[in-house]
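Apart from one protein chain that is not included, each protein chain of the complex appears where it belongs.
Read from first to last, the chains carry the letters A, B and C; within each, the first residue is number 1.
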């Protein structure tokens, strides 16, 4: 699949997720093994100190990991597990999650993600994540 | 602080988080080292297959971990890092995240969380998580 | 398989691992979904402060997770990934790692582990871990 089609297909999937639509997620790039997901910062995704809520940062990491894995395994994938370290409060206008597949087998990919917050044009790292993406049948998803 | 006050204070904090309010999170129990957070399942927190979006499950785990840690360290805490394994699709009427502190020092707690989905009155485990909660100054949060 | 046979088979596997033999690991219990691995503390597994080296604690967690998963999936398994939080220096005479499977599908199990150190007869928690165990073919192990 060429990258334009891959990105189109990825955006179509995102549009099917009510939660992603609600949160305002935008798929900016999708290529084999790479993904960039962005979320404009609005009042409704903050926590009590005015930072983007950690749950939104982890959503962005999780979804970017899934797309990076899906771009090499196919779209019927799930994130089976991931780990995230928050390194700075996310204060800014836009969250940018970039993920890449560091390994891909037939049914499983291991991916990493950096989440940045863009503040007045400058990007600052706010979280790093790492996780496993699986083709759906391999995960006993029917249970 | 007695548990009634702790729960009141916890609910007041939750009400200050626009994202938590929007997602419909409810704090059902808070005691030293223990927390139960629930989220009613509505259409807007689903993904494309009709399951609760993984980002909502990880939000629930993350926030429950934070509360369990905060209940022993004090409320000015953050989740510094966590890891989550999704074990079943979350299909049901209500997410229930129960977290406990397995270790608490002066500035740091290590907590675990089980996330269940309630379907027709029965609870099924859908994710397990583990993470570190830090008092805010220890995390260089001013950076 | 009854538990006596399971434990015998588990010990036979451990005896085939040169690294486990060298480190002095002992399998004390193995039942479906449960495992207890112990390591006597000797001078050669310490780090520079006289504590058991973190690498030994993580070895104990990793191997106990593998056995707990293997006890429900079959013996041809690997730990695909795990996460560990160290909560106290391991000072004592004996490391005790207890693991359990919290979920088991056909090809994958998610397990948790508590690692204690026994000091003068008393057990203290020194680490907690969580990870995924896979049947070997599912992990593209031939690559």
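Going forward, contacts are C-beta pairs under 8 Å (C-beta built on N, C-alpha and C of every residue); 3 or more make two chains touch, one makes a residue touch a chain.
Since the structure is predicted, the reported quantities are computational estimates derived from the model, not experimental observations.
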item: Contact residue for the chain not shown (choose from A:78, A:110 or A:135); value: A:110
item: From B:34, B:83, B:98 or B:112, residue that would touch the chain that is not displayed; value: B:83
item: Touch residues of subunit C, complete complex, unshown partner; value: 13, 16-20, 22-23, 43-48, 53-56, 58-59, 62-63, 66, 78-86, 88-89, 141, 143
item: Touching residues on subunit A - with respect to the absent chain; value: 83, 85, 87-88, 102-103, 110, 112, 114, 125, 128-132
item: Missing-chain contacts mapped onto subunit B; value: 80-81, 83, 105-108, 110, 132, 138-140, 143
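What we mean here is this: only the chains that are shown with their structure count from here on.
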item: Angle, in degrees to the nearest 5, of the Cα rotation that carries subunit B onto subunit C; value: 180
item: Interface numbering overlap (same over half, different under half) for subunit A and subunit B; value: same
item: Rounded Å distance between subunit A and subunit C, as computed from the means of their C-alpha atoms; value: 32
item: Rounded Å distance between subunit B and subunit C, as computed from the means of their C-alpha atoms; value: 28
item: Two or more partner chains touched - positions in subunit C; value: 83, 110, 132
